[in-house]
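The other protein chains are all here in position, but one chain of the complex has been omitted.
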Amino acid sequence: MLRTRRSLRHRATPALLLAPGLLLFLVVIVFSALRTFWISLHAWDGFGPMTWVGLSNYAELWGDPQFWVSLRNNVIWLAVFLLAPPMGLAIALLVNQKIRTMRLAKSLFFMPLVLSTVTVGVIFVWFYDPSYGLLALLFHAFGASPPAVLSSDTWVTFAVVFAALWPQVAFCMILFLAGLNTLDEEIIGAGRVDNARGWQMLRHIVLPQLRQVAFIALAISMIGALRSFDIIAVMTSGGPFGSSTNLAYQMYQESLFSYRFGYGAALATVLFAIMMVFIVWYLLRLLRDERSA
Amino acid sequence: MTRNTLNRRRFLAATAAAGTSCLAAPLYAQSRELVIISDRGNPDQRAALTDIANAFGREAGVRVSLNNMDHEAHKTAIRNYLVASPPDINFWFSGERMRGFVKRGLFSDITDLVEKNGWADVVPAMSATTVDGRIYGLPTAGLVWGLWYRKDVFDSNGWTPPRTAEDFLSFGQNAREAGMTPIAIGTKEMWPAAGWFDHMNLRINGLDHHRALMEGRIAYTDGSLTRVTDRWAEQVKAGMFLRNETSYGWEQAAAILAQKKAAMMDLAGFIIYGFPEADRAQLRLAPFPTYDTGIGRYEDFSVDSIHIPSGAKNPEVARDFLTYFYQPDRLWEYLKPDGNLPARTDIDVSSDPIMVESRKGLVGVDGTSQYFDRDTDPDVAQAGLKGFQEFMVRPERASDILAGIERARARAYGPL
Partner (left out) sequence: MYPRQIPETRPVARLAYAACVWIVLAVWLLPVFAIMLTALRTLEDVMAGNYWGWPDRINLWGNLVAVFTQTDMLRYFLNSLIITLPSTALVLILSTMTGYVLARHRFPGATLLFATFIAGNFMPQQVFMIPVRDLMVSLGLYDTFGALIIFHVAFQTGFATLFMRNFIAALPNELFQAARAEGASPGQVLVQIVVPLVRPALAALSILLFTFIWNDYFWAIVLTQTDAVKPVTAGLANLRGEWASSWNVISAATLFVAIPPVVMFFLMQRHFVAGLTMGAVKG
């Protein structure tokens, strides 16, 4: 009797603990996500009646030149964001000294993450301004004529991603700082005894211990690369002529400016499918590592 | 440590309580009151509007809640709030952007109010808020578009505003020889390129054609548009426009005009925001040059307006407010800081040189459209803005670009 009541409590409590968070999440987020998929099967301007169009929004994607440009830009975002973890690691190594003022320095390196995306975007627009930007001033100092990177359909995406990289590196830096604080002193000491130095030490002794952190930093950077859109809105509005638009921004634009919610929802679904690859990869790694631990 | 925990607990409890008490409480009670949503960016204009609204509240014994959103966010928000929880008064645009909401029955018919007050006689722009003979909003001000220049620059170079297409190209030649960019334009926000298209199409194909195009009755692949893109490409190749224009917003382009590095710029009265106060007296407005003498003078004249949503909770108060607000002196107080031309012709604008220029700009006009992105379906507008921005950089892609806009047109209006 006592026993069954106890086991009931052991089973019921976890369910009760899980319930509020899960319910809220299911009702607001999961339900909305499913509705989005439903909307992607319709032509809809956001408040009139919805017209069933089946998969034709997806078919239209295939023939939409902007979709392919957006997809290409997402690949660029992913590729450039791969730099965030190593750069974050570099800064973390730089400041990981027990010297006075280093703690303040750590905090200040983190600053970009606190600024809103709008702010970051605006500052970088000033940076790239072809007449008065810092970049232009640098070019003038060397007697060269400055490029208008935000006007170049070749370079604009790189220029935007570079701006987005700034806070992302700060995020990665914090993760690696945390990682460096948990290194196994004995292994490091043993490495020093074996005369491992510099690069070798990093490569063979430190990095293997940072694998988990690196893996999280990478995953967060990849997701960030796929999801970013607000900095594009601020810096270029996706232009010139759509050449810096990525999938998330195209979805935003189709829904909110062109009032094509069905098409926007189809873009969102495709974006989600791409993200699913990373999410599944992430989960499999996570679970495998836990099982082996 | 205990003190710490206690503080934190108390803090959490307090914030949680604050949260729940605000959760469901309605923000205003259902008494005599008025909710206004505006989208005014100019702080002086916002202050003027606040004064008028407060004065109205005092005189009519109404609690007024005035809410201002930033202009761009408002375009998103209106589609949410008109459906979800309409205010009593809201600010918007006339023309196609209004028509979309009227078609869904989201704006009130105020024809009787306009007739009672005889406003139609003094507001020629009322046609812009009229759909099928019924009036759905009050025009507040209009933006008169044309080519602005500095009088001092033109005088010292002995230039006069170009009148014809040939003048225009030779004027560009002169400006370049004087070390200036002929036309300052910043297409980062895309719409300036579409405004240029409006001018060109109105000059080359006329108003009827332009209306039909905006209403989706002419394909963008139609031969008539090739004439526009050909002439426009000519201008691009002749170096008429600011280089790297997609890097600049219109404000920066206006600054280039103010700094005498460019000769002219296509804009409306709000050009003053890009101009230092001391230089504003130099501003003059010239109409866009003629391309075909057989075609009348048609201009973009974009009309802002103010509306009562049909879901307004206090429609009677809202009507009282419109009557109060639309008196010439109050409307003038509201418009004075902004530089756009009052929709009421019985308002004396002679104290403001920029408005005088704008009003002169309307003299002799044979007909008006609004503006590319205010006249046509939003999907087509978006495609067009992007397309014309691209065209100014890559004129050789004209046919691909027009085909792209045509795809959007066919989507929105169906095949022809």
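Letters A and B name the chains as they come in the text, with residue numbers starting at 1 for each one.
Just so we're on the same page, a residue touches a chain if its C-beta (ideal position, glycine included) is under 8 Å from a C-beta of that chain, and two chains touch if they have at least 3 such contacts.
None of these values were measured; they are calculated from a predicted model.
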Missing-chain contact, candidates A:F31, A:W52 or A:W68, resolves to A:F31
Positions on chain A contacted by the hidden chain, ascending: 6, 9-10, 13-14, 17-18, 20-22, 24-25, 27-33, 35-36, 39, 46, 91, 93-103, 105-120, 122-124, 126-127, 129, 131-134, 137, 166, 174-175, 177-183, 185, 188, 192, 201, 206, 212-213, 215-216, 223, 227, 229-230, 248, 251-252, 255-256, 261, 265, 268, 271-272, 275-276, 278-280, 282-283, 286-287, 289-290
Positions on chain B where the hidden chain makes contact: 12, 15-16, 18-19, 22-25, 27, 35, 37, 39-43, 46, 65-73, 76-77, 80-81, 83-85, 87, 251-252, 255, 258-259, 270, 273-274, 276
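Criterion: only the chains that are shown with their structure count from here on.
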Using mean CA coordinates as chain centres, what's the gap between chain A and chain B in Å? 36
Inside the complex, what are the residues of chain B that reach chain A? 76, 79, 82-83, 104, 187-190, 243-247, 252, 378-379, 382-383, 386-387, 389-390, 393, 404, 408
What residues of chain A sit close enough to touch chain B in their complex? 46-48, 65, 128-131, 148, 150-151, 236-237, 239-242, 253, 256-260
